[in-house]
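What you see is the complex with one protein chain gone and the rest in place.
Labels for the chains are A, B and C, by order of writing; each one numbers its residues from 1.
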Amino acid sequence: MSKTIEQLRQEYGTREKILTIEDLVVKFSLRGEELTAIRQASLDVYKGESLCIVGESGSGKSVLTKSFMGMLDNNGWIDSGSVLYKEEDLAAYRFERQWMQIRGKEIAMIFQDPMTSLNPLRSVGSQIKEAVELHQDLRGEAAREAVYEILENVGIADPVRRYRQYPFEFSGGMRQRVVIAIAMACKPQILVCDEPTTALDVTIQAQILQLLDKLQKMYDLTVIYITHDLGVVAHVADRVAVMYAGDIIEVGLSEEVFYNPQHPYTMNLLSSLPQLGEKGKDLYAIKGTPPNLFKEIHGDAFAPRNSLALKVDFVHRPPYFTVSPTHKAKTWLLDPRAPKVELPSAIKQLRSKWGDDIVAGS
Amino acid sequence: MPAPEKLLEVKDLSVHFGRGRKKFVAVHKVNFDIFKGETLGLVGESGSGKTTIGRAIVRINPTTDGQILFKGRCISGRIARELDREVTQKIQMIFQDPMASLNERAKVDYIVSEGLYNTKNYTCEEERKEKVTKALLSVGLLPEFATRFPHEFSGGQRQRIGVARSLVMNPELIIADEPISALDVSIRAQVINLMNQLKKDLGLTYLFIAHDLSVVRFISDRVAVIHLGQIVELADTEELYENPVHPYTKGLLSAIPVPNPRVERKRQIHAYDPSMHKYAENPPKWMEIAPRHFVLANEEEMEGYRQNYNHHAKDAI
Amino acid sequence: MAKVLKDAAEKIDETLFTFAGYDAKDAERSGYSNYSYWRSTWNVFLKNKMALVILILLATVLAFTFVQPYLPQQKLPTLIHNDPETGFQLRNVPPGKEFILGTNSIGQDLWARLWSGTRTSLFIGFVVGLFEAGIGIAIGAIWGYVRWLDRIITEIYNVWDNIPSTVVLVLMTYILRPSLSTLIIAMCITGWLPMAKLIRNLVLIIRDREYNLASRCLGTPTHRIIVKNILPYLVSVIMMRLALAIPYAIGSEVFLTYIGLGLPVDTPSLGNLVNEGRRLMMAPSMRYQLIFPAIMVSVITISFYILGNAFADASDPRNHV
Partner (left out) sequence: MLKYCTKRFLQSLVTLFIVVTVVFVLMRFMPIEGFLGPRYDKMDPGQRDAILKAMGLLDPIHIQLKNFYIQLLHGDLGESIIYRPHVPIVEILGPKIPYSLFLGWASMTLSLFFGLSLGVFMARFKSGFLDKLGTVYIVIINAVPSAVYYLFLQLYGKNLLKLPMLFDADRPISWILPIISMALGGIAGNAMWMRRYMVDELNKDYIRLARAKGMRKSAVMFKHVMRNAIIPMVQGIPASILLVMVGSLYIESLYSIPGMGGLLIQAIQRQDTPLVQALVLIFSAFSIFGLFVGDLLMAMLDPRIKLGSKEGSR
């Protein structure tokens, strides 16, 4: 058995923050209209952890990570807020050459679809070599040797032959390994994995997650996963941040978020999972659609879809309420004045079987 | 228990694409039945041929070999006009991608009525409208949506429009081809609940095609596992999840992540290597290992499976 | 920030901390946008100010082209004007009061010839455009939709496409002898091919989209699938091609006239006018005879070109917000 919740909480108290996002606002302009994709989101990332950002499509989870890699689309910009990395405010970066110091070198990224992430017309080896040359300062034969080594590390056998092959000669899972190899060749501090397994079959998914886990230990990486698959989250995450409508509404240790969710959205999301449902009975279904980000949002963005919404949710935006030193959520339900609510039965069951200690401590 | 009525029988079904050297065997000699009122889950990875089977049943993909029987009558290959009409009406399909499966240039009214126009299943304009309204209400949509275009709806709503389009035909069997895998997690429950509720209310039968085993477990009565165009195992849902026999099934089951960190971190994954089978000299057969539990194996393997199975069954007791 | 929020939170009215109640129907209703494809297309088009100006300009020119003969005091395009006193032809009279755009080298009124020529060339353009669209769509749709025909038509296409269309154009007009119908036939023969290819590629993409499979599952007959499911997706492309076919046809006519295979000289067309003007262009005082037709050709072709592209942009649903 792994560490207890108390040990984990203490351990996080001593960990060093590697990236601090504060009140970040990211906007896009689309056909003359302004869209607020990230609405004053704050998040700390600790060195060496694996953090999962969960949210449905359009919740802004990809935009958030792109904003601290300088990879927002041309029509998007950081409107306010800060992103601190090694005492530098990345949010103030304006020039490509500033980002060159960060991208790849400090923070590398892998993407969802391995089928389109590689240049189809260049050999796999040369694409990895590019990264090696950029960030490891190796040239020619030495760079080539380095590529062979990385290929073996990501589980691609016969690297000398594979080096010369083109992406179309690789299967989906193998291509994703190549993409990971490119990221590893950068020797980054932080690795961002944007839905790394969504496009893959389950059995291959598992292998890729194992590989990422192995590499994280090997290179002492901080890994940020972006995903919507709560199964994957449970597998890889030390901590989980839940995003809804451009804001991080709940963040905590994986155990805390799964066994003791506080925000109604997190609760609803978990109880809508068929894995936690009871066969023959209805699942909990979240009605409606996420809010339109072109419009200004008042109060809690989730309120219109929330059957437990308070009147205040429609008027005031909730601040973070602390649940434990490592767990906080933006919901008025945590305000002392709020009425008490029952946890959904699916979560109660989950907790009573696996996570009773989570609540006991706090 | 009286033998349940077989609604659909698939016998030795094979589907090949292309010819000559480009020939690709998508489905190879597949056998299964769907009983009236049940949900049969069909699980497999991409390229396993599961979608091809579904499409062969609704006759979008032509069959190469074998037969598909609906209520005892053959519906594969060339069939009579009358039967064609009837089958078109009785077997409906729900598609994977709610963004792609609705005609963007038509209003919801036309989309839902499309089947009615084809079968002329109404006497007057009012009756048609009434049927559309009824179908929309039964999937939890508002009748006023009929005058809108698909653009205006969210993924979950669009998927329900797709369901309404099938319901209006009064189908008996619905082929649901990955109906929730393109939906956001928060919306999946809507569609799963709807399908279950319709099954209860209207006595529908489903063939539920998916790659996500956890969803299949929740929704299906029986599950068939397909690998590279062949069904390798078929059993009642709980039986299959508790006592998987075929190594592929085991591998697949062990690979599903569960939303429970403490369980998930300890999960072991069994890798499956197809070369473990010695099928060249000793080809496999479709055999019953326990009542209503079938597996694809040759005699030699079967021996091992049996021993293991009995072992497990004892443990379970 | 968090601190400020926290402080503000203290001041919130206690009564707000009660359940708000929840209406599932309301949740269902969110997201309504009242979208209509054609209205959005039109709205996006309206935002393109340049295209709008050009649309108005072109509409005016087109309207005038057809109204011109019925206006008072218009001269016939083919009538040769003589000086009533000397009986000589009024050759190369510069633009002025009597002849708005002057006369040509045999004393015909250039103003009348210009509009008459525009009519002829537009007529050619429209006929060729429509024919290309008609044949192109029909063949393209069959080519794309009927699977077993694909290989055969593709092989034929590969051969046909290897032949330069200019050569075919030249050859056809040469063999058939210049006339209006020859010109049109020759252009149609070369023009439908790219259209058919385009439609085929689009149909191939659209054909296996899930919504078409859905229609097939519902037993929708092929003709209704084509009309209801496929053509509406092609309308924008078709209209753009049609818009582009017109400048192309006018250009071809000018080209054929230039190499001596155009319309007979007694039929005014933009090609003929440009060709006549070309012969005189080295004399600066007579250059107006080239400049006016050239301006007309350019205005019409550029307008159609820009409008076609603007429409294509506007009709792309990705550009609708």
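Here, a contact is a pair of C-beta atoms (placed from the backbone, for glycine too) under 8 Å apart; a residue touches a chain by one contact, two chains touch by 3 or more.
Keep in mind that this is a model prediction, so the values were computed, not measured.
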Contact list for the unshown chain, restricted to visible chains: A, C
From A:R15, A:K47 or A:H135, residue that would touch the chain that is not displayed: A:H135
Which of A:I38, A:M69, A:M267 or A:I286 contacts the chain that the document leaves out: A:M69
Contact partner of the left-out chain, one of A:V83, A:V179, A:L209 or A:M267: A:V179
Hidden partner chain, touching residue among C:M195, C:A294 or C:A314: C:A294
Residues of chain C (touch criterion as defined above) contacting the omitted chain: 158-159, 162-164, 166-167, 170-171, 174-175, 177, 247, 250-251, 254-255, 258-261, 274-275, 278, 281-282, 287, 290, 294, 297-298, 301-302, 304-306
Residues belonging to chain A that touch the chain removed from view: 69, 71, 96, 100, 103-105, 108-111, 113, 116-123, 127, 130-131, 134-135, 166, 168-169, 179, 182-183, 185-186
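Definition applied: only the chains that are shown with their structure count from here on.
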Between chain B and chain C, centroid-to-centroid distance (C-alpha), Å: 48
Numbers and ranges of chain B residues touching at least 2 other chains: 154, 157
In chain A, residues with contacts to at least two other chains: 287-289
Chain B-touching residues of chain C, taken from the complex the two chains share: 25, 28-29, 31-37, 209-211, 213-221, 224, 228-229, 232-233, 317
Residue ranges of chain B touching chain A (in the complex, touch as defined): 45-46, 154, 156-157, 184-190, 192-193, 196-197, 211-215, 217-219, 251-252, 254-265, 267, 269, 271-272
Touch list for chain A against partner chain C, complex: 22-23, 30-31, 33, 40, 42, 287-289, 291-292, 303-320, 332, 335, 337-339
